[in-house]
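Here the structure comes first, spelled out in structure tokens, and everything after it is commentary.
Yeah, one chain of the complex is gone here, protein chain that is, but the others are all in their spots.
So that you can tell them apart, the chains are marked A and B in the order they are listed, and the count of residues begins at 1 in each.
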Amino acid sequence: MNFNIILEFSINTLALGSLYALISLGLVFVFGIMQLVNFAYGEYIMFSGYLLYFLGVFTNLPWFLVFAISILGGAIIGFLSELVAFRPFRGRSLEALFVSSFAVSLILQNTAVLSVSPRSKAVDLPAIFNEAVQFGEITIPIRNLLTIAVTIILLVGLLVLMKKTPLGIAMRAASENFPAARLMGVPANLVISIAFIISGFLAGVVAIFWSARSGAVEPMMGQGPLLVGFIAVVIGGMYSLTGSVLGGFAYAVLANLLSMFLPNELLSFRDAFMFVIVITFLVIRPQGLIKGTYTEERVG
Amino acid sequence: MNEVLSVSDLIVKYGNVEAIHGISLTIDQSELITICGANGAGKSTLLKTIAGLIRPAAGTIQFLDQDIAGKKPEDVHKLGVALVPEAREIFPSLTVAENLRVGVFGQYHAKQYAEDLEDMFTLFPILKTRYQQAGGLLSGGEQQMLAIARGLVSRPQLLMLDEPTLGLSPTYVDQIFDLITHLKQRKITILLVEQNANRAIEISDRAYLIKNGSVEFNGNADEMQSKIDLESIYLGG
Partner (left out) sequence: MVKLWKNNAVLWLFCAGIILFGIFTNFFLSPLMNDIFTNGCITLVMVLGLQLFMGNSGILNWSYMGFVAIGAFISGICSMPVNLKEQALPAMYPFLQQINLPFPVAVLVGIAVAVLFAGIISWPLMRLSDSAGVITQFALLIVMNVILLQWEQVTNGPRTFTMGAMKTTNLWIAMFAGIAVLIFVYFFRETTLGLKLRASREDRYATLACGINIVAVRYQSFLISAGLGALSGSLWSHYILSFTAKTFYMTEFFMILAMIIIGGSKTVTGVVSGCIIVTIVRKSLQQVEIGLQMTGMTEITLAIVMIVFLIWRPNGIFGVKEPQIFNNPSDFKIKEQYEKTN
């Protein structure tokens, strides 16, 4: 095979994997702390996307401000949703939390439908997002390079936060053993709120690159990334941050390979294949590729 | 003597089942109090309620000059109560260093922490050796040391130990009792729950015998000694 094609494929898959890694990180932060699969996460992404749309199309703010505000918006909506819809259920059954996150997701989706439009809106992004660079014989879209760069920066930042700062250590302790951490003086509210803020922050970043790919925002846009997140988190490991990152990359590689090698008739079933893999993992190896702090029990 | 902790008529329920039916006890400054009793008597529940993990249905828990009943565990810890939980509950994926650091999350002072760390290394040399190792790699006895150090490092006014010798080899059991005696000499106020009733009472000032969620008997070491012997004669152990 042509070396150039492989290189192009690799870089583009790397970019896709970076995006997927960010998505799954956002999900895992909340899951690690409270075992909550946050269905509303997709809507954090959507919310940031719509902020991006409004600020980009209707204001003349410089781009870095537009990005900053929409990412901040994601963080805020994450924080608020926890305060209103998840905190009251703390210490109660997991089902109540799941259903609540589903309800929040629907509320946000329909608020977008109600207040803006059920239809998609074209999003305005800096020109650089649509340009490409030439390296010899291969062409790489600049936004792919940006995705990779931003992901690396964020991953390093989060790594430093979790490993080197007292807050990060406290969060890791809390996700391993929440009651014991509280006994040591780690405030439950703080840790959970920070987890949601980080989750929303990551959602904001994802929104930028996701809408760059599709060129538009629409009320259901959170569903795609959410499903990606589910798959990546399950494959890579629900209980470890590194695992979820790995899962994101693994998913991107798998998805692209399937796209290339699946016979044409089965291509539209690609997503079904991915989810069958998810189910297989959950049944055979629920802890994913990276075990992390897995302690879940099985019944049979 | 100053009273550090005073529990009055504490009632604790799990759902509709009453686990503690009105326990009262007091601890004075620098005392070592042992709570003993059979499995399921309510000893752990008592400690967890004092620490804030469980909210009591009724009663008061007076710590220094505040009623801490129903307060959140992180707030109770900040006030100066440190619980070393049953089964240690250290954080396996965190290093020894990080485990200890979590112990002072709410009240960190760099200089004080550095001093306290040195102190811990003297008391528990194994922690210095294994400082950067993951907590999960330590043996049971070492984990217990880590758990106690984690409690001590926050300079608590009241240290509560829930079954510290549970599941440990005889060597470690001896070490733990030596440690507790040493801590008593340092005048730290300690509330100890122990299965090893006789040994624990030997080193304690006073003790409480809990049965089915109530205080069956309490007194000083000698009184407890004869009471427990009597119980074993009549009940066979």
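To be clear about the criterion, a contact is a pair of C-beta atoms (placed from the backbone, for glycine too) under 8 Å apart; a residue touches a chain by one contact, two chains touch by 3 or more.
Note that this is a predicted model, so its numbers are computed, not measured.
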Q: Report, in label order, the displayed chains that the undisplayed chain touches.
A: A
Q. Given the contact definition stated above, which residue among A:Leu22, A:Leu51, A:Ile69 or A:Val104 touches the chain not shown here?
A. A:Val104
(Q) Please identify which residue in A:Ile69, A:Leu241 or A:Val278 touches the non-displayed chain. (A) A:Val278
Q.
Give me the chain A residues in contact with the hidden chain, please.
A. 31, 35-37, 85, 88-89, 92-96, 98-100, 102-104, 106-107, 109-111, 113-114, 118, 227, 230, 234, 238, 268-269, 271-272, 275-276, 278-279, 282-283, 286, 296-300
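The criterion applied here is as follows: only the chains that are shown with their structure count from here on.
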Q: Would you mind writing out the residues of chain B in touch with chain A in their complex?
A: 51-53, 72-74, 77-78, 82-83, 85, 89-94, 98-99, 101-108, 150, 154
Q. Which of the residues in chain A come into contact with chain B in the complex?
A. 166, 169-170, 172-173, 176-177, 179-188, 292-293
